[in-house]
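Only one protein chain is missing; all other protein chains are in place.
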Amino acid sequence: MPAPEAVRVAIQRDADIVAARQRGREMATAAGISGSDLTLIATAISEVARNILAYAREGEILLSVESRDGRCCLQVIAADEGPGIADVELAMRDGYSTGKSLGLGLPGARRLMDEFDIVSAAGAGTRITMRKWAR
Amino acid sequence: MAVPILKQGPVLIATVQDALTDRDLIQLRDDIAARVGILRSTGVVIDVTLLDVLDSFACRTLRGIAETARLRGARTVVAGIQPDVAMSMVQLGLTLGATATALDLEEALEALMGVGEGGIGAYAGS
Partner (left out) sequence: MTDGYNTPPAAQLTDAEVERRRRVFGLTAEDLARIAELRSAVVDHRAEHTAAFFDHLARVDEGGDLFRRPELLDEARRLKEEHMVSLVSGDYGRAYIEQRARLGALFGRARIDMRGFLSAFQMLIGSIVRRVAELHPTDTVAAMDRVVSIRKLLFLDISIIQDVMIAEREQMILNQQEAIRELSTPTLQLRDRLLILPIIGLLDSFRAKQLTENLLRSIRDRRAKVVVMDITGVATVDSKVANHLIQTVAAARLMGAQVIITGLAAEVAQSLVTLGVDLTDLNTVGDLQGGLEEAERLLGLETRRIGSA
């Protein structure tokens, strides 16, 4: 069965986090990614999906296989229309948390993926785009 | 899906499944806290061999379980963290702090109980 081009996972309950990382693994495999990278991707997805639930209550994870110059990547977009982040730079720091948690989700996800981009502002929701390339 | 907890002598064994939700984890924490007290357990093994992802929330909760158990007189060993999971935890910046780890359930039990004696003995954690 050929893998779909793109998958959308709505994030509304904590079971959706598990579903998002499972779909992420499947789509990453379809992108030609294998080995430990699959776990790195699933972990990064878990972090951004949990942030949606924790800080924006709901949102979505969009997974797609993209290609550039003959190489494939898995693209993960985590989008919500929640309160947004006033100081993105601060939020990206190791250990910074407004949720009394470890504050490693955002900076950690950036380390786990090859590309990481975050667009957010107070009151304007949050949109994170991450990519991992097949080797 | 709740995590089953088994009692083997003085040790509680919790075997985590792959699709572990945050709620399951929190329930596990509460269950272990309750049972350590009632059963006067001296050791807890959390077997995470099947777990696909150990993210910051799971890590923090595991540490919380170990800390709660310690305050009630039991030592916790997290067993079976897989190579890929260990790599991604490290890249995320996660540690289990003072919580002991073991290759698998067998090793964890060996560390918590004396070999073949069923007694409470060595603690191989660092």
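All chains are identified by letter, namely A and B, in their written order; residue positions are counted from 1 within each chain.
Just so it is clear, a residue touches a chain if its C-beta (ideal position, glycine included) is under 8 Å from a C-beta of that chain, and two chains touch if they have at least 3 such contacts.
This is a predicted model, so every value here is computed, not measured.
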{"item": "Residue, one of B:V11, B:I32, B:A66 or B:M89, that touches the chain absent here", "value": "B:M89"}
{"item": "For chain B, residues in touch with the removed chain", "value": "79, 81-83, 85-87, 89-91, 95-96, 100-103, 107, 110-111, 113-115, 117, 119-122, 124, 126"}
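Heads up, the rule we're going with is that only the chains that are shown with their structure count from here on.
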{"item": "Chain B-touching residues of chain A, taken from the complex the two chains share", "value": "14-15, 17-18, 21-22, 25, 35-36, 38-40, 42-43, 46-47, 50, 94, 101-102, 104-105, 107-109, 111-112"}
{"item": "Sites on chain B touched by chain A in the complex", "value": "19-23, 52-57, 59-60, 82-85, 87-89, 91-94"}
